[in-house]
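Everything below concerns the one structure shown next.
Missing here is one protein chain; the remaining ones are kept as they sit in the complex.
On to subunit A.
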Amino acid sequence: MQRLLTLAASAVVLLGAVQTANAADYPTKAVTYIIPYNPGGESDVTARFQEGYFKDVAGQDVVIQYKPGAGGATAWAQLNGYEPDGYTIMNVNFPHAILQPSMKDVGYQTEDVKPAFVFHYTPDAILVRADSPYQTLQDLIDDAKANPGATTFSGSGTNSANHLATVRFDQMMGTKSTYIPFKGSAPSMAALLGGQVKAAMSYTTQGIKAGDQVRVLAIATEERVAAYPDVPTFKELGFDYVAGAYRGVTLPKDAPQEVRQKVSDIIGQINANPDFKKKLEENGYVVTDIPHDKVDQFIADRRAEYASAIEALKAAK
């Protein structure tokens, strides 16, 4: 009996050792990287950029999979059903992951999808057609004030990041505009280019795809972005507005802290690569370094930032 116990005990210790050894060696095989959207969007493109550097940093391949549905909610609701061993990581976006659970039951809470690292954001940008009468942001604000409700903004989806940005724009400027939701960025941009709407609440990245067919009125960054050296930031124009869609990498919440830290380190090292950073910036992305130990603060800040706009969205329901 005694012997058996000793054997069992040593087996447990041994298993434990193997477990920690596993965490220390992570990753020892290919990592699956789930994108909760259809391929071709910003989440996919940035993951594809990371893919090229992942092997250099981690020594293993990353395999990208898609699990689209309900604006990302389908995948996020399933995140904690995966084996928490670090070999399944997932893309997670903000404000989406704060906005969705506060609007309705989507099968997950913000805490369930806490990222290990937030690696970039696509800054909010107001786009108009190249031949639009709005030359500056002020032209748009003046028109919106003079004709309440007549300024139409196209954007991607209801209760989405673009929707939230439009509500915040109205709160900030004291205007009342009409938000027209579309199914994704492509039809939203088509509506802008076709003159169906007066402006698009979108991102710098969408402006770059449209080239010189659009004029960017203002960008929600701290400093001017490399891709648009001539476009002012909201800050320069006197509005304290820095916002966009933040993207991070998350893993199931029961994953060992050590593995979570490793994932954070890997994504951080990819971010530190000057080539990677340059590619992202050329395409209108802004690289951010928010590692594992700063994520809680990041989420708390975002919650505070979105609070009043979320209340306004709920009231409009």
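Going forward, a residue touches a chain if its C-beta (ideal position, glycine included) is under 8 Å from a C-beta of that chain, and two chains touch if they have at least 3 such contacts; residues count from 1.
Going forward, contacts and distances are computed from a predicted model.
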Handout entry: Hidden subunit of the complex - UniProt protein name among "Glutathione-regulated potassium-efflux system ancillary protein KefG", "Nickel-dependent hydrogenase large subunit", "Glycerophosphodiester phosphodiesterase" or "C4-dicarboxylate ABC transporter permease"
Key = "C4-dicarboxylate ABC transporter permease"
Completion exercise
The one residue from A:190, A:237, A:287 or A:312 touching the chain left out of view is A:190
Problem - Absent-chain contact - pick from A:211, A:229 or A:274 - result: A:211
Exercise for the section: Would you indicate which residue among A:60, A:80, A:132 or A:152 is in contact with the undisplayed chain? Expected result: A:152
Completion exercise
Missing-chain contacts on subunit A, rising order, are 38-41, 44-45, 48-49, 51-52, 64-70, 73-74, 77, 103-107, 149-152, 157-159, 178, 180-183, 186-187, 189-191, 193-197, 208-213, 279, 282-283
